[in-house]
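Reading through the structure tokens given below for one structure.
Complex shown without one protein chain; remaining protein chains in place.
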Amino acid sequence: MQGQWLYIGLFLIIGIIVPIIPLLASRFLAPHKPNPIKQSTYECGIETVGESWVQFKSQYYIFALVFLVFDVETVFLFPWAITLGKLTIFAVIEGIIFILILLAGLSFAWRKGMLEWA
Amino acid sequence: MTPDQVIFILCAAVIVVTAIMVVTSPNLIHAALWLIATLFGVAILYALLQAGFLALVQVVIYIGAIAILFIFAVMLTRREMRDKGPQLNKNWALAAILAVLTFGGLFYILSGWSGFSGKAAEIPAGMDTLRNLGFALVSPDAYLLPFEVASILLLAALIGAIYIASASKK
Partner (left out) sequence: MTFWNDPINLISEWLRGIFMGWGMAANLAMVITNIIGIFVIILFAMAIAIFLVWVERKVVARFQDRLGPNRIGPFGLFQPFADIVKLIIKEDITPEGADKLIFNMAPVISLASVILIWAVVPLASQIYGVDINVAVLYLVAAGAFGTLSVIMAGWSSNNKYALIGAFRMVATMISYEIPMVVALLIPTIIAGTMSLKEISNAQNGIWFAFLSPLGLLLFVISAIAELGRSPFDLNEAESEIVAGFHIEYTGMKFGLFYAGELLHAFTFGGFMAVFFFGGYGGFFGLEKLAAFSWLSNPFIQMVVFLIKALIGYWVIMWIKYSMPRIRIDHMLAFNWKFLTPLAFVLLMMTALLDKLLAPTNFYVSGMFISNLLFAWIVIEILRSRSKQERAHDIEHAEPVELAAHH
């Protein structure tokens, strides 16, 4: 098993190096003549208005929170799912209780109106 | 030096350096990205310990959810994202002394640990750790109760967050 993770580590390193090669080719082959107009921020062809920062809608944060809780839950479900074939029916019910508790949480968030708007 | 040790030392160095960069970086988004590098280093350590499942859980939860949450939180609360406020507050001397004392205490405790001179126990060949984890999580005489309590804990976290968010929404 050690060899497998070493393989994946090597894959990660080479997987980062390979996309860099076309970028290097581009650096040598492409012209490089920066001037301020080319480098100005793109805003559909007109001059930019105001600073380049928008008020971040707080609803995104709430969705990220709910996602975090459900992500942890699905990670817990992986070992359960693998051994399902060899477990008793009682163990399956336990996993189902686990899921139901968190579905209750989702419905709480829903009723509180936290899942409204984007 | 076995290759394992070389990789471990490299990895540990990366973790320490990126952790220092997290706390000293003036730009908050950079700090969040250095944190991602630190968490990834910890995932590599888990893989070195042959805990592949935990390494991937570390990446999925910490980098894929918690780091994204950090970045969202920074973007939500900072008006100017290139925040360059003062790095240290007036208690920095006291904090430095406490940090050095804590480090010294940990060093002293760990220097007497016998585990440094021996090898860790080998995982018995053919033991499928993931399946054992699955069985352990749902056996009443193993970790069933913590498993269900974990779901209650997650529910509490969700309800707490929703409550605070709904209070501020009004």
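Lettered A and B in written order, each chain numbered from 1.
The working rule: a residue touches a chain if its C-beta (ideal position, glycine included) is under 8 Å from a C-beta of that chain, and two chains touch if they have at least 3 such contacts.
Not measured: the values here are computed from a predicted model.
Residues of subunit B in touch with the missing chain: 3, 29, 33, 36, 52-53, 56-57, 59-60, 63-65, 67-68, 71, 75, 81, 128, 130. Within subunit A, the residues in touch with the undisplayed chain are 1, 3-8, 10-12, 14-16, 18-20, 22-23, 25-27, 29-34, 36, 38-44, 48, 52-54, 56-57, 60, 63-64, 66-67, 70-71, 74-75, 77-78, 81-87, 89, 92, 95-96, 99-100, 102-103, 106-107, 110, 115-118.
Following the convention adopted for this analysis, only the chains that are shown with their structure count from here on.
Averaged Cα coordinates give subunit A a centre that lies 18 Å from the centre of subunit B.
For subunit B in complex with subunit A, the touching residues are 4, 7, 44, 47-48, 50, 52-53, 55, 57, 60-61, 64-66, 68-69, 72-73, 75-76, 79-81, 130-131, 133-135, 137-139, 144, 147-148, 150-152, 154-155, 157-159, 161-163, 165-166, 169. Across the interface of their complex, subunit B is touched by residues 1-2, 4-5, 8-9, 53, 56, 58, 60-62, 64-69, 71-73, 75-76, 78-83, 86-87, 91, 94-95, 97-98, 101-102, 104-106, 108-109, 112-114 of subunit A.
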